[in-house]
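Have a look at the structure below before the remarks.
Complex shown without one protein chain; remaining protein chains in place.
When the chains are written out, they are named A and B in that same order, and each has its own residue count from 1.
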Amino acid sequence: MGHLAMMFAAVNTGLLLKQLFNATSAVSLLALVAIGLFIIFGMMKVINMAHGELFMLGAYTMWWLLARGINFWLNLLAAALVVGLFGVIVERLIVQRLYVRGDLSTLLATFGLSILLQRGVAIAFGDRPQFVTSPFTGGPTLLGNTYPTYQIIATVLAFAVIAAVVVLFLKTDFGLRARATIVNPAMAAALAVNTVRMNALSFALGSALAGFAGALAAPLVSVVPAMGLDWVIRAFLVVIVAGAGSIWAAAGGAAIVGGWEAGFTAIYDATYAQITVLAIVWALVLLRPRGLFSGTGRRWRR
Amino acid sequence: MADPGVVLRTAGLSRHFGGVRAVDSVDLEVRAGHIHCIIGPNGAGKSTLFNVISGMIPATAGRVVFQEETITGKSPQAISRLGLVRSFQTPRVFAAMTVLDHVLLASRERPENGARRREALARVGLLERGDMLAGDLAHGEKKRLELAMALAMRPRLILLDEPTAGMNAHESEAIAGIVREAASTATVVVIEHDIDFVRGIADWVTVLHKGMVLREGTIAEIEQDQEVRRVYLGDIG
Partner (left out) sequence: MAAVTARQGWARVGGLVWNARGAALLLIGLLIYGRLADPFGLFIVASALVLSLLALSVDLQWGYAGILNLGPAAYLGLGAYTYAITQRKITAGSPTYLAFALAILFGIVLAVIVAFPAFKARTLPVYYALITLAVALILQRWTAVSYDLTGGSNGLVGIPLPDFSLPGLDLKMTTAEQFFPLASGVVVAAYLACLWLTRSRFGRLLAAIRDDEEKVATLGYDVATTKLIVAAIAGALGALAGALYAPLAGTAHPSLFGIAFSVQTYVWVAVGGQGTLIGPILAAIALKLLENRLRGVSADGYLMLLAAVFMLVVIFLPKGIAGLFDAQAVRDRFRRSRGGPIALAPVLERPLDEPHG
């Protein structure tokens, strides 16, 4: 009897550890997607509805290049670069035109863009899932559970990139200007921050992060044209939870949304996990309409 | 405590933005039927004071009592329904709506009884502009429309934020007439920069400086006050 109880406890600890690992892995990728979205939202107060499709484009870039025998790690960089450049084009052609209107037309236009990209890729490569094989198979085993090497590396890489972005924001000249713009755009403009260039740069950076995240996640998920939707919805919820106050807020929001979802999924069910996340967001909007980490009750117009 | 002559009273009213004390422990008493002017250099906290009184931004501390009722924390719509209405410094009109529709919205009249809105438009001299779109009005006319909307609500107290901003002397004179006439049915609190305008209408003047009440008194007393002169000349020079 005692022996059985001990075994049961060991299994539980192992399971718990495994689930903790899965949650961490999910949070890291979500944070990567959300930070890209957040940078654009924080800087320009624009929600890029096509952010999920940038993630998808990153995954397809990885798949396409890999199928042509190009090195996996190079493809990660290539995806970031390609999608980042694409972001620049989107910013030039669409966002910049609508930005001055100050209304919700950027939201609508990028909403259209997201469908355009999604269906475009469906026409080009079909709706069937594409598989990206990870450069590693297997992984270390701990307490009866296997921890896939690639998932470990992807998680570490995601956190590393997030750390790099944070350093970029805290330590560089670009980061200083960016933070100033996020906190007070009018003031930043008055201090001769070139907002047009800053906007283009932040859009490129946000897009590149989405592309990188997509490529990084590609071996872990099935690559389909509609794959971005699931991620971007969660990233949207992260932004609502976190508010647009600081770069830390996005990470904190991702931890809350991603962590809760992973935990709830492990205990019960993925769909209900999303429903509960939505309920939390609903309550937060009521209690903290500017986001959990918004700090002062600064008022927003639009 | 309850003085029947006092319509609006603020006690220790404060509003801080981070470390900035935009309104700092302001005690104000506005007497019924008065035209009470609030003057002060730029950044003295005049508009913030109005925003707090009208419920558009919450107070950091203190309270506002309007007609014996504490209104601190009430929503702007609740406050305006109690009869405390305000106008804005930059006219906020609905560009695609006609002048008549503006006062209709403000008066809550049924469209077929036009008495109140016609009266409000007549009082500000916009009666013949009724069918024009507000977006097509000249700046001065938009300011008058702001006034007309306030009047159409039949308020007990009107807060006017710089009603003559951007107007020439002649137009200001006309506005002074409108404000004097409005004071026959309501108490009026006016923020104003134009000291000539204030001289012509004020029953009582409060000088705000750095969020605090610097002086109070009749316009004659205020104009002779050395401290006020220093603050103003400092502001101008």
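Quick note on the criterion: contacts are C-beta pairs under 8 Å (C-beta built on N, C-alpha and C of every residue); 3 or more make two chains touch, one makes a residue touch a chain.
Bear in mind the structure is a predicted one, so any value in this text is a computation, not a measurement.
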Practice prompt. Taking the complete complex into account, tell me which visible chains touch the one left out.
Written response: A, B
Item to complete: Touching the absent chain in the whole complex: find that residue among A:Ile89, A:Leu108, A:Leu143 or A:Ala160.
Response: A:Leu108
Fill in: Residue, one of B:Val30, B:Val64, B:Met153 or B:Ala202, that touches the chain absent here
B:Met153
Discussion item. From the list A:Val33, A:Leu54, A:Leu76 or A:Ile94, pick the residue that touches the absent chain.
Written reply: A:Ile94
Item to complete: Kindly state which of the options A:Leu16, A:Ile123, A:Ala160 or A:Val196 is in contact with the chain not pictured.
Response: A:Ile123
Worksheet entry | Hidden partner interface residues of chain B, rising order | 54, 56, 75-77, 80-81, 85-86, 88, 92, 94-97, 101, 104-106, 108, 110-113, 128-129, 131-133, 136, 149, 153
Item to complete: Identify the residues of chain A touching the omitted chain, counting contacts across the whole complex.
Response: 41, 45, 47, 94, 97-98, 101, 104-105, 107-109, 111-116, 119-120, 122-123, 229, 233, 236-237, 239-240, 269, 271, 274-275, 278, 281-283, 285-287, 289-290, 300, 302
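Everything that follows uses one rule, which is that only the chains that are shown with their structure count from here on.
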Discussion item. Roughly how far is chain A from chain B, centre to centre by C-alpha average, rounded to an integer in Å?
Written reply: 48
